[in-house]
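Only a single protein chain was left out; the remaining protein chains are all shown in position.
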Amino acid sequence: MTVDDKRKIAVVGVGAVGSATAYAVMISGLVSELVLVDINRERAEGEAMDLAHGASFIKPIRIYAGEYKDCRDADIVIFCAGANQKPGETRLDLVQRNFAVLKDVLENLMPLKDDGILLMVSNPVDILTYAALRLTRLPPAQVIGSGTVLDSSRFRYLLSQYCQVEPRNIHAYVVGEHGDTEVPLWSLANIAGMPVQEFCCWRGVPCLDPEEISRRVREAAYEVIARKGATYYAIGLAVKRICESILRDENSILTVSGLVDGEYGISGVCLSLPSIVNRTGRARVLAVPLAAREEEALHHSARTLQSIIAQLDLP
Amino acid sequence: MTVDDKRKIAVVGVGAVGSATAYAVMISGLVSELVLVDINRERAEGEAMDLAHGASFIKPIRIYAGEYKDCRDADIVIFCAGANQKPGETRLDLVQRNFAVLKDVLENLMPLKDDGILLMVSNPVDILTYAALRLTRLPPAQVIGSGTVLDSSRFRYLLSQYCQVEPRNIHAYVVGEHGDTEVPLWSLANIAGMPVQEFCCWRGVPCLDPEEISRRVREAAYEVIARKGATYYAIGLAVKRICESILRDENSILTVSGLVDGEYGISGVCLSLPSIVNRTGRARVLAVPLAAREEEALHHSARTLQSIIAQLDLP
Amino acid sequence: MTVDDKRKIAVVGVGAVGSATAYAVMISGLVSELVLVDINRERAEGEAMDLAHGASFIKPIRIYAGEYKDCRDADIVIFCAGANQKPGETRLDLVQRNFAVLKDVLENLMPLKDDGILLMVSNPVDILTYAALRLTRLPPAQVIGSGTVLDSSRFRYLLSQYCQVEPRNIHAYVVGEHGDTEVPLWSLANIAGMPVQEFCCWRGVPCLDPEEISRRVREAAYEVIARKGATYYAIGLAVKRICESILRDENSILTVSGLVDGEYGISGVCLSLPSIVNRTGRARVLAVPLAAREEEALHHSARTLQSIIAQLDLP
Partner (left out) sequence: MTVDDKRKIAVVGVGAVGSATAYAVMISGLVSELVLVDINRERAEGEAMDLAHGASFIKPIRIYAGEYKDCRDADIVIFCAGANQKPGETRLDLVQRNFAVLKDVLENLMPLKDDGILLMVSNPVDILTYAALRLTRLPPAQVIGSGTVLDSSRFRYLLSQYCQVEPRNIHAYVVGEHGDTEVPLWSLANIAGMPVQEFCCWRGVPCLDPEEISRRVREAAYEVIARKGATYYAIGLAVKRICESILRDENSILTVSGLVDGEYGISGVCLSLPSIVNRTGRARVLAVPLAAREEEALHHSARTLQSIIAQLDLP
């Protein structure tokens, strides 16, 4: 008898983001097994120990430092390897460095199990997701980038603070690049069906300035990095959320990154659009109606990403 | 109408331990409000932002960077300020540095609300808990140290790995100093009422070596620090567990640190013993039966702590 | 030292709905104390025992059968007393019977603690909420009916089934009476900002018939009652959700019932509208934009309820 329905996640690269993600996943009780892999084996061991020592406070889980081969029976491999964004650096500056890391890792990592999902988190996430898709030749649904799931959360959080209503009641998305060209979809943003600005007036709070909110969402990572040197806690929860939707086969709508194949006339690039996420991965992309300036901004985002992709040495 | 039953936790000092603790508390849904205070205001703001950006993935919570005065309506103030243990350094080496930090903070922090709990996490935690008790003149039940809650968890985890049984089924405590003189209570350790070593034989795993396990529990922090430079995830969950037992008025038995007042002939010191923890704090201490060598080791632990306390300039 | 932030819920009336609600609340870990009160003391004892025997599988909680006076320090009193809807009976048929029960109970129950919330669940819930408000003279924010929170959940569930997307991504409300005149707000219903019917086409599922869905939402209780004789599980979760939003001070938007005071030109009646729910109760009502036929249907719902209220002997 084989026990094939054990749930297992592998985290490759356990710097600040990888280890915070492992912590959030571990606390969630989502999986029975969690393996940490890092080029620095000692670091992986240290993180696995620090996490495992808290195991008696949560639902039982097996946590250990492993090798690439330990990823081959994982349901999801979360890719967090590579360098982090430095203060003042854009996500795109990282590209050549992290592309090299990706190629190295994939050579050792592959193949995944048949229905395994490769979840890219390292930045620039859209570029690396596209590169991973081309390098692995996996079906597009199985190669997902964390994309703007975090940016959408930041957008909702800022609106919820402003409007004094809980974030889950804010319906709002950020699409496009996880980076400077991202596009907050104000035309769709609503609270209980009321456009956000109308809601503000009604709630008796000062009218919000969309430009100001959009700027704060876009620059959130820079603001955090300027203050604490890095961002890792919120992304950890965002990645946990994506894993949950995959493993629990939830059909949730999340702004994950993935191959765009004709939507809005865009193709040959990975970026974030609202997508249905279930056990098969990024099952469907929603071509939600966009305002003209939003669609234009999305094209700009796509072109920015495509111009970088063109500089990579892809098969 | 006043709303006095909002649950609020304050974390003072948001280095790696303070912020990981805030993350674990935030994810747990235990409180509606979480304030972060740090001598480095920017750092507190950065941590609050990084945490708050994940708020849309969890139960609603208000998270912000605040001032000492924002701690005065908190149900629990978690003290994580001060320097961390460096590679090769013992917890006791830190004492004078962190004692000075404690005095400074308490001057600004006090008073707490009437039934507020001061939960000490900074190291050397037993010394600082004792100092906080003397400096604040709070009732002993309300000044708690995280103590050996984490060490007990490490003990259970190692036994659970060894015996291939889930940690919650391992009944085992570490008492005394949270540090080199700590005392794992092998005489009480059992799995389903079977002494641990007997269980091993039965489970068909090699007989474990108690000295080896004790050593690994005692040196766990050093092992983690050697590999990743610090420990913070497991302690975050341990502190969350203590807060849960307090705020949910659970009457849980946890090896928190606190004033020992005659138990085993020991007094004038804070150290960890199995204690009943509820909304009033460390409500009762259990004088569990100890083997002769365990009681002797506990006295050694107490004397070690007392000799350090004697060097502090306490009121 | 008083411990005033213990969270306590009282359930008055532990028939099928009251006990399923107690079960859902108990499992949630939301409170530390749960008291069950029933005119049939034995029944309350039996339910308390059956619940308490499962306490070792969940977060610690004190559960017991009590008297009306045990409700006076509860944060929320959930009113589930009275007769249930019988097969073929409308919710309004119950009115005189349950109004008499309400008067009896309130005489013994009152006063609540200062910031206590009275949460009405018994049917016809809108009528009884209004009656409770008049009989107790409590501030309107503190007297809440479970209203159409359940109907909104049914609406979302049916749409989620139809559209193959998870219910939390469906943004849709039912307002008005919890009963035959309720109003599903199709004009606001959306999935990721796409109108529901458009989403269906895109998702490749047959176009849904709004009339058919509305009918199934409206008749859901009848359908369940015809098959199992009563409904109680879903309402238990709906009530738990309302309690969570209150006790965690969440500012959630829920279609609870409460006094309407001028919205859409309606007053002198309790019915459900999207409302902000926090620790003060039903803090604000949202006058969301309605289509003309929806507003008309809401007025019809209000008039139906008002004509029944007129038949009650209210102070």
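Letters A, B and C mark the chains in the order given here, with residues in each chain numbered from 1 onward.
What we mean here is this: a residue touches a chain if its C-beta (ideal position, glycine included) is under 8 Å from a C-beta of that chain, and two chains touch if they have at least 3 such contacts.
These figures come from a predicted structure and were not determined experimentally.
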{"item": "Of C:Arg43, C:Arg203 or C:His300, the residue in touch with the unshown chain", "value": "C:Arg43"}
{"item": "Given A:Lys103, A:Arg216 or A:Arg248, the one touching the chain that is not displayed", "value": "A:Arg248"}
{"item": "For chain A, the residues touching the chain missing from this view", "value": "1-7, 29, 32, 59-60, 75, 114-115, 139, 244, 247-252, 279-280"}
{"item": "Absent-chain interface as seen on chain B, which is shown", "value": "164-166, 168-169, 171, 173, 185, 187-194, 199, 202-203, 245, 250-253, 274, 276, 284, 286-289"}
{"item": "Chain C, residues in touch with the chain not shown (by the definition above)", "value": "19-20, 23-24, 27, 42-43, 45-47, 49-58, 60, 150, 152-154, 156-157, 160, 166-168, 170, 220, 223-229, 231-238, 240-241"}
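By definition in this document, only the chains that are shown with their structure count from here on.
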{"item": "Interface residue identity across copies chain A, chain B - same or different by half", "value": "same"}
{"item": "Chain B-chain C separation of Cα centroids, rounded to whole Å", "value": "41"}
{"item": "Rounded Å distance between chain A and chain B, as computed from the means of their C-alpha atoms", "value": "33"}
{"item": "Per-residue multi-chain contacts in chain A, two or more chains", "value": "166, 168"}
